[in-house]
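Apart from one protein chain that is not included, each protein chain of the complex appears where it belongs.
Let's turn to subunit A:
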Amino acid sequence: MKITTRFWVSLILSLPMLIEMILMPFTNFMLPGGHWTMVALTTAVMLISARPFVTSAWASFQKHHSNMDTLVAIGTATAYIYSIYAMLTDKAVFFESAAFVITFVLLGQVLEEKMRDNASDAIEKLVNLQAKEAEVQRDGQFVKIPLADIVAGDLIRVKPGQKVAVDGTIVEGTSTIDESMVTGESMPVSKAAGDKVIGATINSNGTFVFKAEKVGNDTMLAQIVELVKKAQNSHAPIQNLTDKVSDIFVPVVLIIAIATFLIWYVFLGTSVADALIFAVSVMVIACPCALGLATPTALMVGTGRGAKMGILIKNGEVLEAVNDVKTVVFDKTGTITVGKPAVTDVIGDIHQIIPVAAGLEESSEHPLAAAIMTYAKAQNIAATPVEAFKAIEGKGVQAQVNGQKAFVGNDKLLEDVEISADLKTNMLKLQNEAKTVVFVGLDNQVIGLIAIQDAPKATSKEAMAALHARGLKTVMLTGDNQRVAESIAKQVGIDEVIADVLPADKADHIKHLQHSGAVAFVGDGINDAPALTTANVGIAMGSGTDIAIDSGGIVLIKNDLRDVDTALALSKKTFNRIKLNLFWAFIYNVLGIPVAAGLFYGLGLTLSPEIAGLAMAFSSLSVVTSSVLLGKSKITAHTATI
């Protein structure tokens, strides 16, 4: 029988007794049939609603185990059996206590079950994001097929409003895509051929065709679901305490209950009935469930909420570690900076320089060439056609443009050509800003300079300010040279720079920093993996390599450094909620048991079994509710206020 049914049965059967209890002091109202009616009602409650408690308690007893059911079963059975004996021998009975306790405990379980479902629905919501079908090219035609039939390499057409089925790369068409459900990024992202698309995101205005690359369990969404599942069910170290307590909890409570009875009856000389009531109250108020639920429910809600914001917290250990973090260390390239060098300044006549530079760099494979090409494209400047292209090893490239010799290259080219004093001062100025300067020349004369830099992400500065507001120290750890590193650090406001670090030494530097407190490391590359593992908290950028993502304890899907602050805020909040839950769960028992045992009898403070049952029901309910509320509470990231 379902818990809900059991609850309604016991509630309806208990109601007459409740009415009698309330009305009796005023009107002397008695149930027709007196005690016999009570016996009948309570027996029905015991047989229908309480029997599962007894069977479960007995089954675990045989295995040398005990649980909440043990306490409820023994407590209510004691009250019930004693009352039958008391009725036959004409003493005071307390049938209603047994019935009320069962009703209240079941009420607590019904509500708690609802809340628990509520707490764990994050995964289901994620899975439901998945598209159900897609238009896939088969035999030259686009046909609708179910998601499961899509294989890597399929061409998939996505119309406006449709969901992108799997992960892939656009081959044709442009559009803007709402990726908020996966990355948490609220602004739609524009995409064109060559751009990656993520499964389960929603296409807004354009139609495009993309090639499926990752399907089934390999898609980003599937991986996120897997990560969140693991995180939600992981074990937080703080739970070790409750594990130990829960093993001995119920037997200890039983012993306390027996001792309570013995002390009241044997030593204080109360009646058997009074002594029994104290003992039953002790058994009923003790609630091991609240202790057991405190950590997992908060963990579930906290990690689920993170996933919604594009922040994957991998397990409970990470949550705890975040609390002690004093220093946040960042990798530079790809983490603080965009990771793609870009043109920052052009000195000279832009319409003369860029066509030449673009024409020459079109055929080059140098990373800086890509920066110039992107810039030309963005400025809508066409490349001048060139002839006789030639790369000069270590210096640059040269070619013929309109019959003149043109070149693009670094300062080593300067030995052979002339440069004006004005351009030379500009060059020095740019180099001092830690920019790489490229010279563009025509006919043995330098006509202009192009400065290229891996610029910081627009949000990096804000992210650092937020961490400082949190009282954390920020450090940059990079293999780049000191000048470039310092310039970037200054731009974004980082406290300390450790430059010229070999990839293999990154982890050692982290160890060194750990002497002055716990360290979080934020990185994205393969070379960051050891540092991510060494740090107390490893934070991997979602755009990073799979190895980095595997090594990190927290993954930021959005690639936005501001999420470091949000992740720290969320982790702290979740961990604090766990502590709060545990505090309440313990307090219930630490205070409830002595009161129930009649320790404060002298002060007139006692607990009847039915009140104890109500308190017990609400202890686990309040813990679960507190966890669910975590999903609604405000995450006070400092970024919001800057």
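Everything below uses one rule, namely that a residue touches a chain if its C-beta (ideal position, glycine included) is under 8 Å from a C-beta of that chain, and two chains touch if they have at least 3 such contacts; residues count from 1.
Definition applied: contacts and distances are computed from a predicted model.
Protein name for the hidden chain, per its UniProt entry and selected from "EfeO-type cupredoxin-like domain-containing protein", "Response regulator", "Putative ABC transport system ATP-binding protein" or "Acylphosphatase": "EfeO-type cupredoxin-like domain-containing protein". Among A:Gly292, A:Gly409, A:Gly448 or A:Pro530, the one in contact with the hidden chain is A:Gly292.
The hidden chain makes contact, of the residues A:Asn67, A:Ser97, A:Thr327 or A:Gln491, with A:Asn67. Considering the full assembly, A:Val266 is the residue among A:Ala40, A:Val171 or A:Val266 that touches the omitted chain. Touch with the chain that is not drawn comes from one residue among A:Leu11, A:Leu41 or A:Ala57, which is A:Ala57.
Not every partner is drawn; the one left out touches subunit A at residues 1, 3, 52-53, 55-69, 109, 112-113, 116, 120, 226, 229-235, 239, 242-243, 246, 248, 250-251, 254-255, 258-259, 261-262, 265-266, 288-289, 292-293, 295-296.
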